[in-house]
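Excluded from the complex is one protein chain; the other protein chains are retained at their positions.
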Amino acid sequence: VSEAFYRHPTALVESSDIGPHTRIWAFAHVMRGVRIGREVNVGDHCFIETGVSIGDGVTIKNGVMLWEGVRVENFVFIGPGVVFTNDRNPRSPRFPPVAERYRGKRWLSLTVVEESASIGANATLLSGITIGRFALVSAGAVVTGDVPAHGLAMGVPARVVGYVSDTGRRLKFSKTGEARCPETGRRYRLRRGKILYVD
Amino acid sequence: VSEAFYRHPTALVESSDIGPHTRIWAFAHVMRGVRIGREVNVGDHCFIETGVSIGDGVTIKNGVMLWEGVRVENFVFIGPGVVFTNDRNPRSPRFPPVAERYRGKRWLSLTVVEESASIGANATLLSGITIGRFALVSAGAVVTGDVPAHGLAMGVPARVVGYVSDTGRRLKFSKTGEARCPETGRRYRLRRGKILYVD
Partner (left out) sequence: VSEAFYRHPTALVESSDIGPHTRIWAFAHVMRGVRIGREVNVGDHCFIETGVSIGDGVTIKNGVMLWEGVRVENFVFIGPGVVFTNDRNPRSPRFPPVAERYRGKRWLSLTVVEESASIGANATLLSGITIGRFALVSAGAVVTGDVPAHGLAMGVPARVVGYVSDTGRRLKFSKTGEARCPETGRRYRLRRGKILYVD
């Protein structure tokens, strides 16, 4: 049968819910039931587990692992080697004292990456958090809590050290509380930790 | 020949010392001579080098690399993307001034992960260390020294910031020096940095 998406000959694709113009590269593994939108790029050596949902226009660079409980919205960028998690208190499920805990799904905690956010290379995301729209997580950061929309999060543990524009440029606020994106000229205002569009 | 363990068709398994009910998943590579116990789960894209020994009931999530000199005891959890090491002063062995050093095994330093410990996602373990029984290394930590039994290690470099129960729950000690696991109710006492069972 013809498929509207591309898969590299070595990729394992067990899902049939994949949008057109999506490309899945070498040695990647997409499990059954995964939902992937259109025009998504899944790099070499990625692993996407049953229960994951990925929007349209997403870029997932090489070696990324996405677990059940992760939702990735449209136009997100996930850098190489980013590691998601879905368990705040991991133990091996065959260790008898925790076998009961792992019988159901109570151990599972959810993570959402909202539209057009970017996660830098080799960042680690603890579970149970939301990365807001247009946020930028720096490379190597370890994110332990929510990142607000447009927030720039950095370090271990990650702290919000500033804000970025829709296109990912650092915003420098003037004394009047306004900033202009150096790339697009779009104006932003910061009010009580929230970014507002001026125009 | 029939095998008592499962290997994904794309997995490379060169060892024959693998226990029953162990599962080795896609694009993983287990070299010859590796010893793996029973009911172990080795995720996609893992690499396990000759000289590694893994106990029973261990969970090794995807993309983990285990090198010669690493010993993993029963019921350990190793999170996705965890990176072990075995050389404290790495140089490329073909660099002539170090060629002599790499002829033998003097450069090799050993790492032990003791029973039922957990290593969080994308943590990095320097070599020559021991992760004690029931210890919990947080996601993204860079561990440069020993972690005591039940210790909770966090950060870069990792520090012991508290203690966890057998099942991995944070212990909060009362003024009498006792803590109760919120999951099992088991009682613990902390004496001179060591966790003791009250019951």
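All chains are identified by letter, namely A and B, in their written order; residue positions are counted from 1 within each chain.
Following the convention adopted for this analysis, contacts are C-beta pairs under 8 Å (C-beta built on N, C-alpha and C of every residue); 3 or more make two chains touch, one makes a residue touch a chain.
Bear in mind the structure is a predicted one, so any value in this text is a computation, not a measurement.
Q: Which residue from B:Pro20, B:Pro90 or B:Gly177 sits in contact with the chain not drawn here?
A: Per the contact definition at the top, the residue touching the missing chain is B:Pro90.
Q: Out of A:Ala26, A:Leu108, A:Val160 or A:Leu190, which residue would touch the omitted chain in the full complex?
A: The missing chain is touched by A:Ala26.
Q: Which parts of chain A are in contact with the chain that was left out?
A: 10, 26-27, 39, 43-45, 56-59, 61-63, 75-77, 79-81, 116, 118, 120-122, 136, 138-140, 155-156, 164, 166-169, 183-184
Q: Given the full complex, what residues of chain B touch the hidden partner chain?
A: 12, 27, 29, 45, 47, 63, 65, 67, 81, 83-85, 89-95, 97-98, 101, 122, 124, 126, 142, 156-157
By our rule, only the chains that are shown with their structure count from here on.
Q: Distance-wise, how many Å sit between the C-alpha centres of chain A and chain B, to the nearest whole number?
A: 26
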